[in-house]
Structure formats: C-alpha cells, structure tokens
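For reference, the structure is listed below as structure tokens.
A single protein chain has been omitted from the complex, and every remaining protein chain is retained in its original position.
Per-chain residue numbering starts at 1, and chain names A, B and C are given in the order in which the chains are listed.
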Amino acid sequence: MNDIPIGLAKSGRRAWALDDVNVTPSRRTRSPQDVSLDWRIDAYTFSMPVIGAPMDSVMSPATAIALGKLGGLGVLNLEGLWTRYEDPEPVIQEIAHLDALEISPSNTRRMQELYAEPIKAELIKARLAEMRDAGVVVSGSLTPQNTQEFYQTVVDAGVDMFVIRGTTVSAEHVSESRDPLNLKEFIYELDVPVIVGGAAGYTPALHLMRTGAAGVLVGFGGGSARTTHRALGIRVPMATAISDVAAARRDYLDESGGRYVHVIADGGLGSSGDIVKGLAMGADAVMLGAALARAEEAPGQGWHWGLEAVHPNFPRGHRTRVGTVASLEEVLLGPGHHTDGSSNLMGGLRHAMASCGYVDLKSFQRVAATVSPVGRG
Amino acid sequence: MNDIPIGLAKSGRRAWALDDVNVTPSRRTRSPQDVSLDWRIDAYTFSMPVIGAPMDSVMSPATAIALGKLGGLGVLNLEGLWTRYEDPEPVIQEIAHLDALEISPSNTRRMQELYAEPIKAELIKARLAEMRDAGVVVSGSLTPQNTQEFYQTVVDAGVDMFVIRGTTVSAEHVSESRDPLNLKEFIYELDVPVIVGGAAGYTPALHLMRTGAAGVLVGFGGGSARTTHRALGIRVPMATAISDVAAARRDYLDESGGRYVHVIADGGLGSSGDIVKGLAMGADAVMLGAALARAEEAPGQGWHWGLEAVHPNFPRGHRTRVGTVASLEEVLLGPGHHTDGSSNLMGGLRHAMASCGYVDLKSFQRVAATVSPVGRG
Amino acid sequence: MNDIPIGLAKSGRRAWALDDVNVTPSRRTRSPQDVSLDWRIDAYTFSMPVIGAPMDSVMSPATAIALGKLGGLGVLNLEGLWTRYEDPEPVIQEIAHLDALEISPSNTRRMQELYAEPIKAELIKARLAEMRDAGVVVSGSLTPQNTQEFYQTVVDAGVDMFVIRGTTVSAEHVSESRDPLNLKEFIYELDVPVIVGGAAGYTPALHLMRTGAAGVLVGFGGGSARTTHRALGIRVPMATAISDVAAARRDYLDESGGRYVHVIADGGLGSSGDIVKGLAMGADAVMLGAALARAEEAPGQGWHWGLEAVHPNFPRGHRTRVGTVASLEEVLLGPGHHTDGSSNLMGGLRHAMASCGYVDLKSFQRVAATVSPVGRG
Partner (left out) sequence: MNDIPIGLAKSGRRAWALDDVNVTPSRRTRSPQDVSLDWRIDAYTFSMPVIGAPMDSVMSPATAIALGKLGGLGVLNLEGLWTRYEDPEPVIQEIAHLDALEISPSNTRRMQELYAEPIKAELIKARLAEMRDAGVVVSGSLTPQNTQEFYQTVVDAGVDMFVIRGTTVSAEHVSESRDPLNLKEFIYELDVPVIVGGAAGYTPALHLMRTGAAGVLVGFGGGSARTTHRALGIRVPMATAISDVAAARRDYLDESGGRYVHVIADGGLGSSGDIVKGLAMGADAVMLGAALARAEEAPGQGWHWGLEAVHPNFPRGHRTRVGTVASLEEVLLGPGHHTDGSSNLMGGLRHAMASCGYVDLKSFQRVAATVSPVGRG
C-alpha cells in the first residue's frame, strides 16, 4: 500500500505527518454549541477527549486533579520527580531555571543527576491517595521496565486507569538478560483498565489490543520529535500512524467479536488544530503534553521535558521552551485570546467539527481530509 | 480522483496551494494593451475583476466608493466598526496603534472588547446611503448568523449586491438551538443578486449555486491562513479549491439549463501573481483583502485583520502587518514602482495574460499550468 | 505526460527546477583535462559554451570584448544604458550606489527615470564598432518591440550574431494596435544568424525554430525569478523547460531534414553546478547573467538587474546584490578560490563531466539524472 522504492534493495511506505494533512469542510455546517465532546472509555465518561501526558512538566498531582475537575483525565508519571522526592518543588524550580538554552549538555547532565534519585513506593501511594481524595478519576503511569517492580504498589494504592507508557511498547518484548513483562498476562490479571503504548503502526497496535488493553497510545515519544529523529533515526509521522492504528481497531473489533479499543494520539499535538487533525485521522482521544505545559498551573513553568530527555546514558528529545499562555481552564475551555490555537483548545475543536458538519467525536473520524505537504513559507 | 492513502483507514485528495502552481506561456503572445479586464456579473459591468473584501482594515465607506470609481466593486462589512460606532475613527486608530506584535493576547483581548459594541441598524442605513450617494454599485456583507436580524434593514437601505460571507457557509446549516437561515428561500425572496461563501470545494459550492446565488466565494477565511490552520486544522489550498468550484460552475450550468454562477476567489491573494493564478485556476473574479489593505487610503493603516481575529471566545487568524505601498489607484492601476507584485495589480494581470496569449478573462481560464511545489529557497 | 490533477477542472504538468535535479556519475570516469568545452554555432566556434547575457550589469562593450577574448560570446544590450547615454558611466555609478535595499520603490522609480532616456542609433553603431575593432565575434540584442525600429542600424553597423530577446518571445505575436514583428520574414531576410527567445516550452520553441533561428533561448527572464513569479504568476522551472526545448530541437531536426537549432539555457544559472545541470538537461550552451555580474570587471559592481526591473509601468524582478568574487578570467577559467561554484565555472563543468565519464558537450546531454526536490535544510 503506497509503497515507494527508495532504492533497488529497499522500499518504504509514504508516511504523512499531521502538518501534511488538512481537514476540509463539506456540504453541511453545524453550530459549535451543538457539538458534544463527550468521550467514554470503559466505565468512565469525560466531557472532553483529553488525557494529560504523564510528564513532570505537565502533570503534578495538583494539575492532574485540576484536569479531572475540568472534565479530562490526568495521568501522573509514577517514575517522575513526585515519586522520587518527598518535596519535588525545589528540584522542579532548579530545572525550570537552568540555563535557557534548549540543547545544552550541562543542563542534560544536571537533569540526569536529579532523576538518578530512586523511585519510592511510599511516594507512589501518597500521590495517588492525594488524587483519589480529590474525587477525580485516578490514573498513573509506569514504563514497562518498572511495571513489575511497582505495579502492586499502584494497585494497592488504588487507580481507576493504569497507563503503561514507553517510547515503544510492544506486546512481544524479547530480552536475554531479564524476564520481561508479559503484557497479556499482566493485563488479564489486573482489575483495572489499562492504556498502553506507544505503538507506531498497525501490527504493533493490533498486538497490544490483543493483550486486553482498553486503549492504545499511538506515537513514538521523546519530547522533541526533531531531536529524537536525529538521535535514533526513528520518526513516526502521526497522520499515517493514527490512521493505521484506527484500522487495527476496526479489524480487532471484528476479530474480538466487538471489543472496542480506544486509539489515543500521543505526541506532537501542540495546538487545537493538531487535536482536530488527530481525531480526524481516527483517534478517540488525545494525550496532551506541550499543549498543557503552557498552562499557568503546569509544573514546568514554561519548559517541557519527558523521561527520554533524562535517560542516564542516551538522552534524546530535550527540555523545550513552550512558554506560558493562560490558566489551564482557559487553555482548555477558553474564552481564548490567542489566535494560534494555544488556548481554548476545546473551543477550536468545537468550531472545526461544526464547520465540517459533525456534532460528535466518533462520526468526526469520517471527515474529509486533503494532503498538502508543508514547506510553503 | 488523485486520492492518496494517508493510512490504512484514511485517504485524502492531494490539494495544491496557489504557490504550488504556475502559469505558463505557450506558442502565442499578445500585447498588454489589447487585454480587456472587463468583468460582468448580473446587471453590472466592472472594468476589473476585483471585489474589495468586507474587512474593516480594507473597506470603509470611503474606500468602497474609491474602489467603485476605479472600476471594481467595494463591499462594506455591515458587522464591522462602521456599523457599531457612530464615529469609528478613534477605534480604528487604537487598533492600528496597538502593540506591534502580530500574535499578542492582549491586543486580541482589546480588539474583542472593541468589537463587543452592538451593531446598529441606523448605522447600516447611513453607511449604505453614503455609498449610494457617491454613485457606485452599493454592496454590503453580513454573516449568515446575523443575516436574518439585519437583512431587512439592508434591503430597505438599498443595496445592488448582497454578500453573505462567513468562514464556511453551507446551503445546509443545521442547528438545534435556533432556526438557521434557509439560504434557498432567502435568496429566492430577495430582489438583489447575492454573492455567498466561503465554500471550500465542489459539493458545498454546488449546493450554494442551487440556492440561486449569483456568485460563490471560494476560500476559508480568517486572515492569516497559517494561524487559522494551527487553530482549526482546516486549510483550503486555493488552487485546488478554485478549480473544484469551477467544475461545479460548469456542472451547474448544465444542470440549471444555463445559469452561470460566478466563482470568486477569496483569500490568500496577496500579489498580482496570486491574482493571475486565481483567475487561471478558473475564478471569474477575485476578492482582495491584504492586497488592498496596503493602499494608503486603507483604514487599517498597514495592518490587516478580519472578523475571525476578534471572535469573542475563539479568535483565529490575527492582526497582520502588511505595510503601506502606494495609493489605491497605484496599487490597482499603476504605474508601479514595486517589483514584488504589490502595486499595479491590474498591470501585472494584463502582462501575464498577454505573455500567455490571452485578451479576455474567460478564455484565460484555459491557460496552461504547471505544478511545482515551493520550498526551493 | 506527467499530468497532475490540480482540481476537478484543471490539471498541469509537474515541472522541475534545476535545484530539483541532480547529475549522477555512472560506471566510467574520465580526466578533467581530456574534456573539451568547444561549442560551435553557425560559422563560429567558441572554446566555452558561454554567452554573456545582454544586461547592463553584465555586458558593457569592454566586458563583451573580454568575454570574447576568453573564448565565449559577449552580447551587448542595444537598448541599455550604453545606447541611451554617450557616457553611461555616471549613470551606472548612480545605480550601483543606490540605497542598498533590494526591493525599494524609490530605487525602482529612479532607475525607471534613468532608463527613460531614448535609445540613439548613432550610439548603437559606435558600441558595435568598438567591439568589432577588438576582433571578437560581435553580437547585440534588441527586444521584439524595438527590432523593427533599430535592426537596420544594427545590420549596417555590422554584427556577426543578432539576438532578439524578451521575457517571452513567440513566433506568433498578435497585436491589435500596431503591426508586430514577423519573425519568420525578418530572420529569412537577415543575413546574420539570429538567436531568439525566451521560450518556455516545446511548442513555442518549435515555432521559433521554424522561423529560421540559429538558436533559441530557453527561459522566462526578469532578474529575480522569485519576484517575477510574485508579480506575474509565471514561473518556468528550468530543468523541465530545457528538456522540453531539447525535444523540440530533436523533432525539428527531423522535420527540417537536418537543421540543428541550438538550445541556450537563459536564466537562473548562478553557479557552476547550475551550468552543469542546464547542459545535462539538453542545452547546447548557457547564457549567464548573475554568474558573470560577480566578475570584478562587471559594470554592475556587485549589483545585477535586467530591463524588466526598469519597465516604465510594471517593473518586476529587481536589482539584486550578487557581490564581486574575482576577475572575469578567474570566474570563468580559474584557478578558483571559492567553494560555492562561483569561480572557475568552466573548471567545475570539466570536473563534473569527467566525474560522469563524458568528454564533449553533446554527449554529456545523455548523462544520468536523478530527481530530489530541495528543501532539505
């Protein structure tokens, strides 16, 4: 399908980024106020299809709670600073006030040191308890590498939604040195719904769906896609990736006799327009990092970074300057005073859906799209 | 037609911007002075295929009159500052002298406040009367949202050409909360010819043609296409859009037994070269915003903004710096002293048509084109 | 051939710029010193396939003579400053020292004034005589508009090669207001070989070949292709244009029973790599403007402009800063001290031909090419 000869011994699919595609109005329009953004996964209903990315610059217990109260799902990174430090505030302050360069080996070195502090089970419990006490849906994330060590702590602490998130998570991780996590058994035995990823295409996503996951994250993380690509040579153009995983959802729905696994676009959704296109390509919901890191309440104070940026021996992605634009409420629900799609994200989504004639998220996945690669100055 | 697989569950048409296409000379050349730029719509003949965009930075009653006297059609935005304020000059002065940043939340906030002033029916009448007294073709525009409330005022005041213009206007707007404008009935009952849009493609344009409109605007507004795309994920590459709507004109001509609906390119036509290409793609006329905002007489004084930029809760597009280059007459008719296609717009059109061997606008729609996407440094 | 649907009512050929294509080595290599750059047209043999563009910033009588002595063909613009002013030096000094901005209406206005001085027949004679006295091949150019008025003067003064050059020159210019030049009759009656253009593709070039021209210029002039495109919407991507005209040469060779009309790439050949690619696409020779305007002897003193930039009412292209790199001899023949292809142009050509295994210009037209559109940072 769409295979391009790269050379006589190699070919590859043409893959499209969100920037390369557009959503297009058609014969009918609707009123923005008639649009419903309700999103339901497992037993939970949210009033917006938004998950806060489990990254220290985005989600603290406090911002996860705030997001939950606004109608989205906040996920706390259970391997971040909040579970490494009793009081992470000074550490975050230090990171937010490092040298203002984005690509800086000395910054990276200092961040690697700060993240060398071990994760503490009792802090995992405390943070999750804080979220539960606030009455929101409680969710935390672990990487596959640390899931076996800490999941029991998490389950005991009580979560409503468990997230396993790494740059690439496969259903079939093979390791010679240690016994890897068997996702299928793990998810089967767990009582709570699991969202797992990132997956970069049809096949890995289909295998993740077969593990019993409630949702699959689509993407290949690492903060800045540009530096990740320079470092690893891997790039997952999101329009193609989301659409491929949506095809896996459809095929798995048939194969499983009706289990609908949610497709969650995770990565590179920096503006309301990106959210619109991610959903148009077939996603059921979006996981937002940079877009929420711009909120006044965001821990990163205008900076944004992921766990990959502090990897002990091969950091990639980098601490990025995203700036601060408005309160979390304004960022999500407006009223907006920014013309670049950085505030009133849900208002933008409503307007786009209405302009194209759709009033619910599921049917909006059928909206017409055009392809016009960028670079047009 | 030209469908590209984006992913396994989504495909989209390849769509081209005006920047991606070129007009090409062929075997014959003509003399620029032999070229006629006459454009006739309904009972009116103009000596240039130019409509002034109903935006406060472009068209005041005075500039609409000036454009009419030069041979084009000026359209006043009947929801802009001239119908909200008895004396809009101080308001315009304030907007023109806001902080020079293009993307500025505080500017946007202030402009939202200034546009919160209600529209006044008596001002609509006064402004239109001023235009009529000047002896030019009188035209004003409303958005579909406000057409029902104000059209009777407009009709009573007397217009020669009625424009209904929104970012996306469909013949089939569905609303649960209020009874939407039924365009077909409305246009049928109205005595004056109506130009309506924006429409983004074949199907929505064909439906608009069936409402009885005399002309259809092609485009998807919002000032800066770049920020609109970031905010909404919607982009309408104009070369493809114009050509698609031209195909709707042709098909509707057959279907209606001979009603020729004019195709008017609206948006992103910033230079004489863009006008050339818009007409070459099949447009009968062009609606100009930024290109006329550069005139010395333009209200915006070198700044340019649309109604979308002051939307009360989801502004997009933004107040853009376009600069001032020459008098309106020089901008349109020369003689030019600018080598970048910003003055003597009609001279540029004449030269291009002559170079390609055409002497009238209709046959120029057949000119040969090539495709060569930009980004070539 | 290679037709792309732009929209439902328009399609266009994909056209490639020289920047989009590459020349590729193959199985054989040669030594640069074995390469011959000899170029023969009509009765004249040159030791390099280089024609100096008849532009005031490039060719004065003195630089045309210098180019001739180095082995190329210098062409004087017979409508430029040298035939308008007895002593053009102060005028050129003024232009070279105008405000350093490239796009400047006041500069354009002043240049328009300076070029408003009428052309004088006696100066045409004097300039051509100066070139003849120097013993080089004598060549001058007129635009089609002025050919009838001045060609007899030129013929009487004695030229070896006559050049008719405009932005677009067709064999079939239709004018209602005055009797246009009949190229076929004109060339038939003229005793000297004629080079004519610009032509932008197969059909116009074939018609020009049928007029009896010895050579056809391929391109669409105007100094800066970027501003010309903004002003006129016309762009002639040169790789495609040259190859198309080369096809016309081949077909006309058959149709005429053996008349070989030279294809001369004219426009946008700014570096030795561009010259290589122009010839690889099928050109027999190149007409150089900016590349020679960088010589220390060039009249423009580091600035470069064409007649289009001083058009009285619709200037386009613009006075461009090209800088000064070395003597004309070093620019053409080296030794080079510039790594960007701006000096030793013929050395670059030799090296490229040798790397690809070719030792003469005609067979180099068969060299393998690849397509890889730019924009790769």
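Basically, a contact is a pair of C-beta atoms (placed from the backbone, for glycine too) under 8 Å apart; a residue touches a chain by one contact, two chains touch by 3 or more.
As the structure is a computational prediction, the values presented were derived from the model and not from experiment.
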Neighbouring displayed chains - absent chain, whole complex: A, C
Residue among A:R28, A:R127, A:R165 or A:H207 touching the omitted chain: A:H207
Touching residue (missing chain; options C:D34, C:E113, C:D133 or C:E255): C:D34
Missing-partner contacts on subunit A, residue numbers: 4-17, 19-20, 103, 105-106, 108-109, 112, 167-178, 180, 200-201, 203-204, 207, 220, 224, 227, 229-237, 240, 309, 312-318, 373-375
Contact set of subunit C toward the excluded chain (per top definition): 1-2, 14, 16, 21-31, 33-34, 202, 239-244, 246-248, 250, 271-277, 280-282, 325-326, 334-341, 343-344, 347-348, 350-352, 355-357, 368-373, 375-377
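Here is the rule we use: only the chains that are shown with their structure count from here on.
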Relative orientation of copies subunit A and subunit B, as a Cα rotation angle in degrees, nearest 5: 90
Rounded Å distance, subunit A centre to subunit B centre (Cα mean): 39
Where subunit B touches two or more other chains, by residue: 14, 16, 240, 373, 375
